[in-house]
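With one protein chain held back, the other chains of the complex are shown just where they sit.
Naming follows writing order (A, B, C and D), and every chain is counted from residue 1.
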């Protein structure tokens, strides 16, 4: 069994680089992650009790199935995988999936759930959002605009946090100018952390029970904590009706590492 | 097994056109979908773990049972079927059922749940509403009334969203004139999306833990997002106590496609 | 099996008339349903997955057990049975049980849950209330008092709705006169529906997490919807802190019909 | 089996009087139930589906195990047992346990849950409180103090209700004199029921998600309902943020009766 496990593991590791952030070769990954009008879905799963009872070799075989499903859809969707186990309450893994058409994301997740791998999982939660052009930044002073262009610190950002947000009706009732003034204060509070905490905003109004999904990557979790604390102190935060529930905290580690961990 | 599967599939595909939106031949579909005084029930189900363990051929056989139950009731109820899996949290499929008498809907759903197919599912949620004549529109200016008659864009509208709404006690305490003024503002905010987002309103007060079920169909999900965002900015939204919880997002794809997907 | 099923069915149908609303012969049914100081318990159950797997004959045998338990207790408690399946979220059947002593209701439900039938069910929810003399009516003008005596429309009222209500602390802090004035407005709003929607009020304060259980019977569900909508528009509704959660909607159909349905 | 059942039952009944309220011989029961500084734990359990499938004889054997666990701990903890089944939502039995040291209560409940009996149950809920000297009574006028000493009506009080309460931050921010004035009004509202409804207060702040556990015993459930209704009408009630959720309603019936019922 050790031999066959090694064999299976070999195949998997060989293919794994196709998925990891660095080695992913899909031509439009950068475009999908940076363009407006792209859908982003966060789908978290937990393993069934049955998974725990499988032998290591079976689990490796199931993980190659996962890899296969990912391969099948990589022409249309960009897929990132995170390990939530040990850090989040009732979820083990989370997919972040980007595509121009939400139906392509549905097709991937339906295939995933119907696969031999998916049958060992249960949905912990699914949230959808849409990338859009910055709403308030165009009206900001030039110095803030300049500061917002600061490059992120190089190197891996292993921690990932996903926080859904719902604003109050009072927020949306404010005129654009008043909201812009508050978002300027919000942005200024965030600026000190711009190089160590990478942020991405997804607009969810109507698509889900929230207005925004905020996504963060960092290697300095304490900076991330300080960033959120700063954001809770600005006036705009008083117009927040839901913050978290759930907060998903995980780590971005290559598929090969995740396979090693989950094959245990 | 491939042969028998092909055989079963053939039978199913043959019959499937009876159910799909386009091919549905029931005489009163249009009437039931457009008349006031018609009941609309949204019933979402998820598959049991047992379903995942069935072989493809068994699943196809079970799906023909589903088709049979639908056939049996099509004289009294109009049934639409949506795929929620991959887009909504804890539901795989959703039925929208219309009838003049809610008991006919109950009879269909009881038969469905008692069938061999239904035994592989669990109720994710059931919500009821009633279509009614427009309450505020008669008092609107003629130009708005005219704009409201604009035809929907032709072509399929694959995305479907269902959002339950509960108004505050303060809303209902307002006089009709004040509510009409606010609903005029609400309607004006919605007008730009009238051709790309199709809406239908169900009144639920007393029938369920909500006042309205709002149902949307679109091929342009981003327009739908913009529509809801616009509606959150008008004054009437401040009288909303529940919006979503759940939001059901799915796709309207023919029964034959759903069978292909679920038979996997 | 068809034969033995027919046999079992025969026995059941024979006995079923003992339980149905019309045929129930217990001497004090009217008294228990109309007197003050009587306890009313609403107990909803759903079937376990195991139930679905039983054969029809087994299910019929289990339903005769249910009938037996009902028989055993009919000297002390008055029992009504409703079908919630297909109309309510996570419940299949609901019992409404009246008795002068809540312990007699407990004895019935304990026996029910311990029976072979009960072992195939799970509790979906239990709520208790107490019938009391009208609190505000004696202070109403004579014309309203007269109108309240209008007889209900004859004929069956197949739809049943149960809505728990909790008032705010502010409501209870109002003096009796102020509450009476508001309840007069509430009652006037309800009067147009007095012949088509039958109501019964149970007082729950302390007995459960609510102040009232409101119970409705109607054949005109649209009238019931209009009634609740009218009640949401009066001032007294602003003192309501919980309305529904759950709303139980079902149909009152004789035990023999329920057995036919559940035996499928 | 009837014989062996009778035998087992004999043993159990013989020992049961050790536990019932009347026959309990532990030297300090009265002290533990009346002294300040004593911990009171309310632990409710429901039976697993497995329990329902056991034969009567097995269930009786398991109930003798329960009795054995109770025996083992009766030197340190005082144990009362109530039947919630049929009256409360998701619990079948409830233990009320008193001890000077909460660790002794934990030891009993750990042994209970680890026993063959406990393995057939799931925790429905656990709440802790502490008895304390009256906080406001010393400042009350002498006539109220006198009335509070009225003896409870003799005879059994079969109904038991447990209601957790959390006060608002505003309540705790009031000065002692203001709170005393409101508690005087609260107490006066409760006085008419002092002989028919027995009350005991447990202080939970910090020990659990509530400030108080209120425990009631009565044979006149309608009086209990009127008592709570009166208490909801005084000003102090407006400072209540949680009342119930859950409300546990059950009956205090001797262990031998409970065994008879559960052995069915």
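Criterion: a residue touches a chain if its C-beta (ideal position, glycine included) is under 8 Å from a C-beta of that chain, and two chains touch if they have at least 3 such contacts.
Note that the structure is a prediction, hence the values are computed from the model and not measured.
Among D:74, D:119 or D:220, only D:119 touches the chain that is left out of the view.
For the chain missing from the display, the contacting residue among D:33, D:57 or D:102 is D:102, taking the whole complex into account.
Annotation for subunit D: contacts to the undisplayed chain at residues 37, 39, 43, 48, 102-103, 105-114, 118-119, 123, 125-126, 128, 130, 169-170, 172-173, 203, 205-209, 211. Counting the whole complex, the residues of subunit A in touch with the unshown chain are 49, 52-53, 83, 85-90, 158-159, 161, 163, 221-222, 224-225, 227-229, 232-233, 235, 237-238, 240, 243-247, 249, 251, 261-262, 264.
Convention: only the chains that are shown with their structure count from here on.
These two copies of the sequence, subunit B and subunit D, are related by a rotation of 145 degrees on CA atoms, to the nearest 5. Look at the contact of subunit B with subunit C and you find different residues on each copy: under half of the numbers used there are shared. Inter-chain spacing, taken between the CA centroids of subunit B and subunit C, is 29 Å.
Because contacts link the chains only in sequence, without closing, their graph is best described as a line. According to the touch criterion at the top of this document, the contacting chain pairs are A-B, B-C, C-D.
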